[in-house]
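Next up is a structure, given as structure tokens.
Only one protein chain is missing from this complex, and each of the others stays in its spot.
Entry: chain A
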Amino acid sequence: MLSAYTDFIRIRFLTMLAYRVNYYSGILIYMLNIGVYYFTWQAIYGDRGEIGGFTASQMTTYIAVSWMARAFYFNNLDREIATDIRDGSIAIQFIRPYNYLFVKMMQGFGEGLFRFTLFMIPGMLLALLLFPVRLPSDPIAWVGFLVMLFFSFLINSQLNILTGLMAFFVENNEGIMRMKRVIVDLFSGLVIPISLFPGWLSAIMQWLPFQAITYLPGSVFTGRTQGTGILEVFGIQVVWFVALLIPIFFMWRAARKRLFVQGG
């Protein structure tokens, strides 16, 4: 049974590999994004040494690593689940002796592995050439960042699963999915680091799971969080990972009762 789950990872990885050409343009688009933010922040910083606790050089690194982390953790599980529900192929998933959401998670991980090796790593190398990104010198920062990056993937996928499952309860969750995407990009600190948010908003962000996706791993990579601080922010990620299992569980259970296979 376990080997079936690893097979889902393998097969998704191979399927993605077949479409790898699509991702070459993805790398260019991400470079463009990093470039836009890099030059914007350059202009904002001017002669100033520090904004919101970030030096100009830390900001550059933060932007680059945040976008490249997104290249890894991003997936379309929400859309895949919503499609399965809407066209009724979810029925097929229920006649198999496995847990659908777990399979989805495995497929997401297969996609993640592909994105990590063929999107994030080459993208990061290119970013190093193009922008003055400073890699951490402390090996602990590297280890901490990579572990936290994996949890970014987990938490982002959990949010995607929750968004996808909404399709059970509303006729069309397209709007919810788009809203989620914007919220994750904004509130995770991808567009603007959370420490630059107005005080009240950044206080609210402390209590939401989004910062665990980009902001916390990014702060480890840029060296703003060090030593035991790494364990602390990693702890926040773990707490959110566990906490998000609860709504997923209840939503899944409610969905089973509501299931209404569309299209006969």
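Here, contacts are C-beta pairs under 8 Å (C-beta built on N, C-alpha and C of every residue); 3 or more make two chains touch, one makes a residue touch a chain; residues count from 1.
Basically, contacts and distances are computed from a predicted model.
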{"item": "Among \"YceI family protein\", \"Carbon-monoxide dehydrogenase medium subunit\", \"Spore gernimation protein\" or \"Daunorubicin ABC transporter ATP-binding protein\", the UniProt name of the subunit that does not appear here", "value": "\"Daunorubicin ABC transporter ATP-binding protein\""}
{"item": "Contact residue for the chain not shown (choose from A:35, A:88 or A:122)", "value": "A:88"}
{"item": "Of A:4, A:44 or A:182, the residue in touch with the unshown chain", "value": "A:4"}
{"item": "Interface with the unshown chain - residue positions in chain A", "value": "1, 3-4, 7-8, 11, 14-15, 18, 88-89, 91-92, 94-99, 256-257, 259-261, 263-264"}
